[in-house]
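Left out: one protein chain. Kept in place: all the others.
Up next is subunit A:
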Amino acid sequence: MSTFLGMPTTAPRGVGHLRGDRTFPEAARDALKNDQLRRNLRHATTTIRGKSGKVIAELPDWQSLRDAGSAIKAGVLAQLPELLEQLEARVTEAGGVVHWAADANEANAIVTGLVRQTGSDRVIKVKSMATQEIGLNEALEAAGITPVETDLAELIVQLGHDKPSHILVPAIHRNRSEIRDIFLRAMPGVDPALTDDPPVLAAAARRYLRETFLSTTVAVSGANFAIADTGTLGVVESEGNGRMCLTLPDTLITVMGIEKVLPTWRDLEVFLQLLPRSSTGERMNPYTTMWTGVTPGDGPQKFHLVLLDNGRTAVLSDPAGRQALHCIRCSACLNVCPVYERTGGHSYGSVYPGPIGAVLSPQLTGVADNASLPYASSLCGACFDACPVKIDIPSLLVHLRNRVRHPAAERAAMAAAAYTMDRPKLYASAQRAAKLARIAGRRGRGLPPPLSGWTAGRDLPEFPKQTFRDWWAERASHPEPASHPEPASHPERAEET
């Protein structure tokens, strides 16, 4: 019985945000009609690609850092049981309490119970993918507890009764004038003369949240990493809302996926270089807070760490698929993806959008529940090129496509093919970029926009040398496709470039 119980299990249905209501092609078709959305996305992703490419080019050892980051993460997964036990021991020694949550329901119950014990009916929250994944806000609200999102983008999403559409910048689909309109409509006490100048919008959020920060006694956070040999947790952020939540309240509850543990303090020297340059395109993000258990007289005096499985062990059980757990949630793969740039994050249905979402969500839920996502890609390879921990997303997509072959998936693939074929322009440019990348070899330069910001100092992709169209054409003529695409033997047709 215990071996049966102990089998890796996917994330349960009916809770959290890993499954969309519609397939990717259905949702994408609507998004493609929204010109404003596409303009906002293009502007934002172009900006970030440029910034990121510039600061990555400053580091002469970027490729070595990527190699180290990738290998450290592989090592983490291989010794995950020992690392989790070590982390638990260190956190406990330092005055923290460690909880284990097998799935979203259990995590929500643990956090809700802990908040209830404090007597508070409100929590302040730092942006965290894990708590969005498990639908914690809904669970808290059902228990009569108000969760207040304090990250500016999350606040925009919450006030706009909207959904996040990007890992790092959940309101990336909104431009400044839309944000102003949301604030005017939904932010209590806002100055009616509010302009859409970004510093003015930021100042409005500062005023609005100050009192809440000072009067709320419980905070809920995620974590970017946890160090097994010291018990240290870290949150990387920009605005200072993270510092507020991690410093001011009496009680801090952190929800973290089990794959986020790192073996040693020294490993941070790699990830603190990889993460900011890949995510916000900064040499370093404005603030990073690190804490170990409880420090008497400084910060929260009660600390709870909730370690979350929720399908991660199912991902781990696939030797090919497990590299998706290397992800440090930098969102670089979203920002270079021609599909994401056109369809936006909502089309993916899950809190994890873009290329990483297309491989992670179906593995967390089981491929049957997200069958169209592995098709939400042209396999152009830009994501692999951009990923700071070298996750081979294109190969993973192909792997997942081959894991589920039933009528629904076929229909989804057909629909995806149809809409990409219908709108060839951006695909052509992505495919041209990918082709140039192949020609240029390991250290090419001069990829055309939108990928130009990414080429400096990066390895060009070692992805399956076959485009979506080639793959589809081949698949249509052979009902049982090869498990891994062979290199395309013919040059791309002229009209594709």
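Heads up, the rule we're going with is that contacts are C-beta pairs under 8 Å (C-beta built on N, C-alpha and C of every residue); 3 or more make two chains touch, one makes a residue touch a chain; residues count from 1.
Just so it is clear, contacts and distances are computed from a predicted model.
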{"item": "Protein name, per the UniProt record, of whichever chain is missing from view (\"Branched-chain amino acid ABC transporter permease\", \"ABC-2 type transport system ATP-binding protein\", \"LUD domain-containing protein\" or \"Molybdopterin dehydrogenase\")", "value": "\"LUD domain-containing protein\""}
{"item": "Identified contact with the non-displayed chain, of A:Asn34, A:Thr118, A:Thr247 or A:Gln301", "value": "A:Thr247"}
{"item": "Touching residue (missing chain; options A:Asp21, A:Asp35 or A:Asp298)", "value": "A:Asp298"}
{"item": "Which residue of A:Gly231, A:Gly345, A:Pro362 or A:Pro388 touches the chain not shown here", "value": "A:Gly231"}
{"item": "Contact residue for the chain not shown (choose from A:Val270, A:Leu305, A:Leu364 or A:Leu379)", "value": "A:Val270"}
{"item": "Residues in subunit A touching the chain absent from view", "value": "2-3, 5-9, 40, 43-45, 47-48, 51, 60-61, 64-65, 67-68, 71-72, 74-75, 77-78, 80-81, 84-85, 94, 100-102, 106, 150-153, 156, 169, 171-172, 175-176, 179, 198-199, 201-203, 205-206, 209-210, 213-214, 227, 230-232, 238-241, 243-244, 247-248, 258, 265-266, 268-270, 272-273, 276, 280, 282-292, 295, 297-299, 307, 309, 313-314, 316-317, 319, 322"}
